[in-house]
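The structure appears right after this line, and notes come after that.
Excluded from the complex is one protein chain; the other protein chains are retained at their positions.
Showing subunit A:
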Amino acid sequence: MRVSIDEDGCVGAGQCVLAAPDVFDQRDEDGIVVLLDEAPAPHLHDATREAAVLCPALVIHLAE
């Protein structure tokens, strides 16, 4: 699984951080998404998929 994000579209809702804290974080200065792991290990795949579904701005893209 490869994860990519569209920072410009991020609205800082924080849903991805709640769903997959090992894969996503937020910048302290503006709450925008930080991708911690662009190739998460298999045990993180479900949480990463959930984060992509929850994102209200649809800025998390997965290639599987």
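The working rule: a contact is a pair of C-beta atoms (placed from the backbone, for glycine too) under 8 Å apart; a residue touches a chain by one contact, two chains touch by 3 or more; residues count from 1.
Criterion: contacts and distances are computed from a predicted model.
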From "Glutamyl-tRNA(Gln) amidotransferase subunit A", "Spore germination protein", "ABC transporter substrate-binding protein" or "Cytochrome P450", the hidden chain's UniProt protein name: "Cytochrome P450"
On subunit A, residues whose C-beta touches the chain left out of the figure: 11-15, 17-19, 21, 26-32, 50, 53-54, 56-58
